[in-house]
Structure formats: C-alpha cells, structure tokens
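With one protein chain held back, the other chains of the complex are shown just where they sit.
After this line comes chain A, so read on.
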Amino acid sequence: MSLVTDAGHPAEPTEGGQRKAPGGRAPHPLRAEALRGFAPWAGAAVLLTFGGMLAGTADRWQGGWAETATEAHTALLIALPLAAAAGCWQGGRERRRGTEELWATTVRPPLARLLVPALPVALWVAAGYLVAVAAALLATWPYVQGDRPHLALVPGDTAVMAAGTLAGHVVGRVVPTRLAAPLLAMAGYLGLGFLEMGGPAGARPLNPADPVPVGELPVWWQPWAMAVWTGGLACAAALAYAARRRVTALLPLAAALSAGALLAQAGDGLWHTDPLARRQVCDTSTTPAVCVNARYAGMLPQVGEALSGVTDKLEGVRNLPVRWADHGGAPRADEAPLPGLTPLGWSAVRGRLTDPEQFAWEAVTALSGRGDCPEGAVSTRVLWADDAVESYLAPNALQKKGLVPGGPDEERRILAARARLAGMAEDERRAWLSAYFAARAGCDAEGVPAL
C-alpha cells in the first residue's frame, strides 16, 4: 500500500476500492517523495548556498582547474552541515505532521519507512552538489590556460554529501525538537571548522572536508575510502535505528572502520603533488628566459609580453640569471623566481595578468636576488642601486611619478642615482648592469658598482 499518490497522475478507483495509476501500477512512493515535498528544495538550497559561495570567490578559482577542484572541495565546509540539517529536517517530518503512529501501522518494515523519505533528500542534495560542481567547471573552462580538469575528489565528496544527509535524517528521527536541524547545522559548521583549524593531526585524514592545497592530488583510492568511511557510518546509524535485525549495522560499521583505519594509517601519504605543477614551459628567445608553470602554460605569451620591456633593455647584459623560474620549488642559484601568478585572484584573474607593469617591477626586484636578505643587512648604497635599476628597467607607479621614500637628502641622492643610470651611454650602462648583476644575491655592498 502506498500512502502517497501523484497529483500529476490522478489515481483512479478500482473494483477493490484500491487506487492505481492509469498505467495500471501505483506510482512508487520514492517517486512521489523525490518529485514533491522537501527533497527538491533541499537540493536547491545546497545548489544556491554552494553557488553563492562560488560566485563570491570566482576571482580565486575561475581559470584554474586545480583551484576549481579545491574550491569545490572546500565548499563541503558549508554544504555538508547544510546537507545534514536538510536530512534532519526531513527526519522530523512525521513528528511534525503527527503521522508517526499512522506510519507505524503500515506493513512496510521500519527500514523502508526510514529510507523512503530519506533517500530522495540524499539524492537531491548530492545532485545539487554535482550541478554546482559542473557549473563551476563550465565557468572555469573558457579561462583555463593549461592543466586538465581535476575530478578525483568529486565522487567521494558527492558520497559524503549523501551520507551526511542520511545521518542527519536519523538524527531528525531521534531528536524530538524543533531546533534539531539548525543545531545540527551549527554543530557541523563548528565541528568541521575546529577540525580544520585546530583539530588533532591524526583526525585530518578522516575529515571529509579537510582543505586540500591547490595542486595536491589524492591517491586513487582516497575518494572511495572516504565514501565508504562516511557512507558506512551513515548506513550503520540508519540500520541501528531502523533495521529489524539491528546487528546488521555491524556490517557497514566494520566497513567504515576499515576504511577509516586505512585513511588514518595512510596519513599524509593520501596526497601527492601534481607532477604537472613541478614542470614549467619557457620562452628561451630572451635573456633571462621567461618560464611559467605548466599549469598556466597559456599565460606564457602574456608574461613574455609583460616582461618584454625588461628583456629588451637587458639585451647584451652579462651575469644575468638564466631564467625567471616557476617550477613550484625554490629557484636554483642561476634562476630568479617569477612573480607569483598564484594564488589566483591577485596577479592573475581569469587567465589575465591584472597589472602587467607591477608584474614586471616584481620580476626585476626578483632579479636582484636580495629578497631573502635579513632586514637591515642590505646597505643604503645597494638599496639605491636596486632602486635605480628598477626605475630604469620597469618602474612601478611610484617610481614613474618620481616619488621616493625618505627625507629631502635621501630623495636627492636616489633621484640622482636614477638619473645617472638612465643617462649613461648604452655600452657604459650594459657594463654597469653586468657588474651589478655579477653581485646579485649578495646582501652587502661588496661588488655592487657605485652610481
């Protein structure tokens, strides 16, 4: 017997007094539960919440496949508690309607009575999550500059959303209070936030919403183990609550604990750096060569264009670094680090450099190699020489306006140094710059030619 009929297909009376659909079969209760009531709204709520968060942070993920994957995974911090709260709300439905006793009189076993309203919400929540992820991938696609879509975490995260909904449903059945759903949501936010910020290190692999750094990839079995870990716990809770033989809950519980033990034992071994993030593509037609990380290979022409003014002026200069490097690790002795294209949202947004002039200035400051010198270790004379080189090769906005820090005396000397370098003959300047770059990376004034 079904307690629910579909308004879209009016039931017709039959001889026995029972009602059935025109096709001859009564619509399955799952169909009505999935198409009507709270389930579609739960999916819409997840989609809107997730979508709202993605829209607010678009600058920092749109255009990078890895960033998009990280953002979609990070969204679990808010989407998972919301899913649990949605399940909890659905779980309290019969209590709110006052139909618990009526349900208890049906011939369906308790587990079926639990799953019929619970599964559609779980499916809609998972669908809402998947649609949001798909929308994010589509939004990223037009702006990507390399790499490939990172989808490894999506199956596990989707399963986690469904598991959270089912677990929330059981909580809703058990806890008879109006505030159960919002309290569960709040507890979820706080719990996941605590695990992220200050939880025990051993719990990190078990946290389904543990943040994943950009460019880190899971081992192939991590998403599936996470799905079994969370899904097993949710199924165990459902079976323990509603199964006729509650001992059957031990089966999913054992599976969950096995998966959890596997995850905990693997620890940091669950993740490895994307090999692509260690590679770079280079334009070797200039000196120094211009390299960008292979994940953003499409930005090489833009970066080369932004640095073309610098490389043109450095033509014929000796002792330069071999390249501006962007291979994810520390630059070697003969390399200068390329200014960071990542994290997205600052220097680069949607595949474009936001401020090429500032980027070029940062690239020139990197050429000096004095970024790691302790504060106060670099003498004033070297700082003035650095300023003159920057002002000549790629002045920033302040240097273009002729503005300098310090008092009148310092201002006069800095402006004089800039003027001397700019006023040198070509050969003289090349020689001076060659001597200047020969002393690169030194924090003291030794070797830096005077201006």
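Just so it is clear, a contact is a pair of C-beta atoms (placed from the backbone, for glycine too) under 8 Å apart; a residue touches a chain by one contact, two chains touch by 3 or more; residues count from 1.
Note that in this section contacts and distances are computed from a predicted model.
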Chain left out of the displayed complex - its UniProt protein name, from "3-isopropylmalate dehydratase large subunit", "Sterol-binding domain protein", "DNA-directed RNA polymerase sigma-70 factor" or "Integral membrane protein": "Integral membrane protein"
Of A:Ala55, A:Ala112 or A:Ala377, the residue that touches the missing chain is A:Ala55
In the complete assembly, which of A:His28, A:Arg178, A:Arg318 or A:Arg352 touches the absent chain? A:Arg178
Sole residue of A:Ala104, A:Leu151 or A:Leu190 that reaches the chain not shown, by the stated touch rule: A:Leu190
Considering the entire assembly, which residues of chain A contact the chain that has been omitted? 45, 48-50, 52-57, 59-60, 74-75, 77-78, 81-82, 85, 89, 96-99, 178-179, 181-183, 185-186, 189-190, 193, 345
